[in-house]
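Contents: one structure, followed by commentary.
The complex appears here without one of its protein chains, the remainder shown in place.
The first chain written gets the first letter, and so on, giving A, B and C; residue counts start at 1 in each chain.
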Amino acid sequence: MSILRLLRWGTTRSPWLLHFNTGGCNGCDIEVLAAITPLYDPERLGVKLTPSPRHADILIVTGVVTKKVAERLKRIYDQIPEPKVVIAVGTCAISGGVFRGSYSHAHGVDKVIPVDVYVPGCTPRPDMIIKGIVEAVRILNEKARKIEQEAPVR
Amino acid sequence: MSEEKEYPSLKEFFKNIGLEVREVKPRRYQLFVDPDKLPDVVKKLIDAYDGQVYLSTIAAVDFIDEKVFELNYDMSVIPLRCVLILKTRVPRDKPKAPSLVSVLPGARPHEAEVYDLLGIEFEGNPYLEKPFLLPKELANEYPLRKDWKGPGKP
Amino acid sequence: MSLPKLLGEVAKNLFKKPATLPFPKEEIKPAPGYRGLHRVNGDKCIGCSLCAIECPTGAITMKMRPSDKKKRYPVIDYGKCIFCYRCVEVCPVKAYIVSEEKPPVIRFDKKEAFIVEPIFKSTAEKPAKEEKQ
Partner (left out) sequence: MSKELKVIEIPVGPQHPALHEPIQLKIWVYGEEVVDVKVVAGFNHRGVEWLAERKTWFQNVFMCSRVCGICNTVHGTTCSQCFEDLGNVEVPPRAKYLRVLVNELERIHSHMIILAIMAEAIGFDSLFMLMMRDRERVMYLKELVTGNRVLADYVTIGGVRRDVSKETCDKILKYIDFIEERMKFYKKIWGEDPIVRKRLVDTGRATASQALSHCFVGPMLRGSGVKSDVRRDYPYAAYDEVPFNVITYREGDSWARMMVRVDEIFESINMVRYVIEHLPSGPILPKVVPRKLPAGEGFSKSEAPRGELVYHAISKGGMKPYRLKIRTPSFTNIHNGAFLIKGAHVADVPVIFTSFDPCIACTERVKIIDAKTGKVRIMPFNKLSKLKKL
C-alpha cells in the first residue's frame, strides 16, 4: 500500500514521455521536439523524454496511424507499465485530419489504442502540448490512485 | 567536371540519334520514345553530357479510356539547366517496360514505387517487390489504377 | 587538440538570464495574426454551404436551423479542422469571426467539446459562449 503510494508520488511528480510518430507529416514531431528545448523546458517540471517504452509513463502519439504502424503502436502500448496515459497530438492523430478517406490508415489513434487526452490543432503550439501533458499527469494520478485502492490490503 | 565545357543543345543531340524533341515551355523539352529504345536513349544521353544527368521521377498515369499506361520519365540535364520529359506508353493488358537500373542505378526506387502502386513490371530490375509501400492487406492491389474500387467510407 | 569551442559560450550562459519562458505562470502569446479558433456568426450566415464544400478535411457540416427549415448553418468539428482558414477566405458575407485563441486541450470524457456551434445573438437557438472579436 505505502509502496504504491510512493510509486504514485514518483510517477506524477516526474512523468517520463515516450514519443512515437505513427506516420504524420513531421510538423507535430518538430513541435514536440521544440517543446523539450530550452524555451519551454518541461524538464524543470520533471518531464523527461525517454527512448524506451518500458521506462515511460506517458505516450505521445502524433500522426495518422498507418495500417503498417498500427501493430507496432499496439505493441509499444502494451510494453508501457501501468499506470499509463496516451496523448494524441494534432488533428491527424485525432481523426486523420486532411488525409481522411485514404486507404492506408486507421483514421485516428483511438481506433487502435485508448486515448486519454486530445491536443487539437494543426500543428498544436508547444505550450499547448505541455498543457496536454499537465492534463495527462492529472489523469495519471487518478489512474494510479485507482490501482492503489484496488490493491489487496494486508 | 569543368563548367566551361561546351555541350550540344538537346535539339542537336536528339537530331544526331534520329529523334525530334519539342520545347513545350521554356527550358522544358518533351518527346515520345518507344519503351524498348528507352534504356538506349538514356545511355546515350548520359554519355553525351558526361553523366551529369539524373532522373527526377517517373510519373505513371493510367489512361483507362485508351487502355494504356503512360510513363513520364522526368530527367534533369545539369549542364543545360533544363528538364527533359521522356514519354512512353505500354499497353494496359501487358504492362511491361525495360528497366533503367543498368544505365542509371538511381532509377531503382522510382521503378519499385510504380510497380507497387500501378503494377507496371520493369524487366531487368531485380529489386521490384510487393508490397513495397502498401500495407499487407493491400498486397495484391494497385491503388492508383483507375479501376480500383477504393476503401469505402471511413 | 584544442579546447572545445563551445566551452566559452556555455560558461557565458551561466551568468545570463534564463532563456526559458515562465510558461505556466504567464501565458505565451502567439504572434499577432495567429490562426486560432474561429467561430461562425450565426446571424450573418446565409447558409450557402460554400465553406463546407471548400473545406479540405470535411470538418464543416451543414445543419438545419430549428427555427427556419429552409436555412442551414455550419457546425465546425475541431477534431478534424486543420485551421487553414479557407472557410474564412471563401465566405461571401464574412460571417466567420477569427481569434488568436489557441485550441483547447480536451479530455477523453469530454469529446463533445470538439464540435462547436455558431454564435447566435438574436434568436434563442443555441446561445454559445461570448467571444471577443
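Keep in mind that, in the parts below, a contact is a pair of C-beta atoms (placed from the backbone, for glycine too) under 8 Å apart; a residue touches a chain by one contact, two chains touch by 3 or more.
Quick caveat: nothing in here was measured; it's all calculated off a predicted structure.
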Open item on the list: Checking the contacts here: which visible chains does the omitted one touch?
Closed with: A, B, C
Open item on the list: So one chain is hidden, and I want to know which residue out of B:Lys11, B:Arg27 or B:Lys67 touches that hidden chain in the complete assembly.
Closed with: B:Arg27
Open item on the list: Please identify which residue in A:Val98, A:Val115, A:Ile130 or A:Ala144 touches the non-displayed chain.
Closed with: A:Val98
- [ ] Could you please point out the chain A residues that touch the chain left off the display?
- [x] 19-31, 33-34, 37-39, 51, 53, 63-64, 66, 68-69, 72, 76, 97-99, 101-105, 122-123, 125
TODO: By the contact definition given up top, give the residues of chain C that touch the hidden chain.
DONE: 1-2, 4-6, 9-10, 19, 30-35, 54-56, 82-86, 89
- [ ] Would you write out the residues of chain B that touch the absent chain, in ascending order?
- [x] 1, 3, 25, 27-28, 51-57, 59-62, 72, 74, 76, 78, 81-83, 85, 104-110, 112-113, 117, 127, 129, 131-135, 143-144
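Just so it is clear, only the chains that are shown with their structure count from here on.
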Open item on the list: Measuring centre to centre with CA averages, how many angstrom lie between chain B and chain C?
Closed with: 44
TODO: Can you tell me which residues of chain A touch two or more of the remaining chains?
DONE: 96, 100
Task: Interface hub residues of chain C, defined as touching at least two other chains - done: none
Task: Complex contact set, residues of chain B against chain A - done: 134-138, 143, 150-151, 153-154
- [ ] Could you pull out which chain A residues touch chain B in their complex?
- [x] 66-68, 96, 100-104, 107
- [ ] Quick one: which bits of chain C touch chain A in the complex? Just the residue numbers, please.
- [x] 19-21, 23-24, 27-28, 30, 56-58, 77-84, 102-108, 111, 114
